[in-house]
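Starting off with a structure, shown below.
As you look at this complex, bear in mind that one protein chain is not there, while each of the others sits in place.
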Amino acid sequence: MAMRIITLTTDFGTKDWFVGTMKGVILGIHPEALVVDITHDVSHGDIRGGAFALAASYPFFPRGTIHLAVVDPGVGGSRSALVVQTADYLFVGPDNGVLSWALRQEKIKAIRKLENEKFFLRSISQTFHGRDVFSPVAAHLGKGVAVEKFGPAQKQLVTLLWPKPRRTRREVAGEVLYIDRFGNAITNIRSEFLDGFDRASCRVFLRHKAVAPLKQFYGEVPAGQVACVTSSSGFLEIAVNGGSAAEKLKLNVGDAVEVRRALHQKSSSP
Amino acid sequence: MAMRIITLTTDFGTKDWFVGTMKGVILGIHPEALVVDITHDVSHGDIRGGAFALAASYPFFPRGTIHLAVVDPGVGGSRSALVVQTADYLFVGPDNGVLSWALRQEKIKAIRKLENEKFFLRSISQTFHGRDVFSPVAAHLGKGVAVEKFGPAQKQLVTLLWPKPRRTRREVAGEVLYIDRFGNAITNIRSEFLDGFDRASCRVFLRHKAVAPLKQFYGEVPAGQVACVTSSSGFLEIAVNGGSAAEKLKLNVGDAVEVRRALHQKSSSP
Partner (left out) sequence: MAMRIITLTTDFGTKDWFVGTMKGVILGIHPEALVVDITHDVSHGDIRGGAFALAASYPFFPRGTIHLAVVDPGVGGSRSALVVQTADYLFVGPDNGVLSWALRQEKIKAIRKLENEKFFLRSISQTFHGRDVFSPVAAHLGKGVAVEKFGPAQKQLVTLLWPKPRRTRREVAGEVLYIDRFGNAITNIRSEFLDGFDRASCRVFLRHKAVAPLKQFYGEVPAGQVACVTSSSGFLEIAVNGGSAAEKLKLNVGDAVEVRRALHQKSSSP
């Protein structure tokens, strides 16, 4: 069955011609393809950032979409290249974890190594498999070539550790996973994780200091104030209404975040 | 009647996956849609910047185009969401003024509030109506759903003040409306506004100082020099040939600009 939509998630940027050539290669093989950019501004070599972007976006695409993710600092080396078939999608990319946060939400049906050079460009650089390997493979998948044709089965794939939040009676402890373009700090704490907590009494702590109440939307606090809302990806997010939480609170990926229900809290609420 | 083209004007940036997910949602509903990015780099929450970008670009699209603009600092709050039908186009966005500078040039035929949840995503975040409300609505409009289906009629919409230039016998006084990526400062003075002035003798003033002559194109002044030309949007624009006027003259949105015809001007011409 032919499929049209191919998404791209990369760290290639848009300053140069890299992404354009990937699209040229895809269209040369599969003229009906519809290429959709997720983002090309994953930080250089930031596999976790790419994995998070893919995991947050892929399920909004229709069934049959081919998701291509290339954040590939090991290009040219020994890491393998994969196509993964799930119940609803096809994923293509290097076997370095960039696909893994999307795949933990999916039912995997097949993993194949990309080894059949018939589906690559004729001449393959050692620095740009996005163009020479992954794009032509995605295009052939789009044209309906079965995953078995691309290479041998592989049992496991490289998986990035997903940091699970810890919950006690008093608090949920997690961390900052991603900082978006607005400076919102998205954590690993899914909103449902707080079920049973009285949200109005909760405070979000950063470096042992309460920094924000839990709110529904940004505008519930005055401009410039910190609020913790449920981000559109379903995770708690520390935000500043009309500003950048990352800047105001000097937040970084990996920073510890706690959500505490106020028992007899007195002096530390913001 | 089905329409294919949906334009996007947002402040979501391209660093993250936000725009990609909007396209996924649109294509899931309307597989024939052709989504065209106007820009996603409106400054964070800058409703005027978004309004200007939309007003400058929408008329270059064919009749029937659906223009979606989401600069939406009040997302999740009480602002309403709209579809506006004009003689030639459909506009979709929050009712906060972002559509208003385009609409002042259009003949409005219907304004409807977006309230029929049947046309939204099933689960709606409080932080990303671009994906959950506006994108699916645009897609359904593209498939031919009539505007009446989306919600009740609304009589007025929030309108940003359009600063009108003042003209006297001696001068036209306006202001900087927008600074583009080249550092060109686009004013609110339409070129026609100077009809009757002898352009060759005009000087453009900034903070009571003459800074530029009126020219036809950038290359009429030496590299690095200031010229005031008619921008491609039809407004006077202060530019530096091969450089940035905003930087050289420390220009900001809102700065007062005067175009004066030289009567007996002696010392202040540049």
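Note that the chains are named A and B in the order they appear, and that numbering of residues resets to 1 at the start of each chain.
The working rule: a contact is a pair of C-beta atoms (placed from the backbone, for glycine too) under 8 Å apart; a residue touches a chain by one contact, two chains touch by 3 or more.
Everything numeric in this text was worked out from a predicted model, so none of it was measured.
Per the touch definition above, the residue from A:V75, A:L157 or A:I179 contacting the chain not shown is A:V75.
Per the touch definition above, the residue from A:F12, A:F119 or A:F134 contacting the chain not shown is A:F12.
Of the options B:L114, B:V229 or B:A246, the residue whose C-beta touches the omitted chain is B:V229. Mapped onto chain B, contacts with the missing chain fall at residues 4-5, 7, 9, 14, 34, 36-41, 53-54, 56-57, 60-62, 65, 180-182, 216-220, 229-232, 237, 241-242.
Although one chain is not shown, part of chain A still touches it, namely residues 12-21, 23-25, 27-28, 31, 44-45, 73-77, 125-128, 131-132.
Keep in mind that, in the parts below, only the chains that are shown with their structure count from here on.
Centroid to centroid, with C-alpha atoms defining each point, chain A and chain B lie 31 Å apart.
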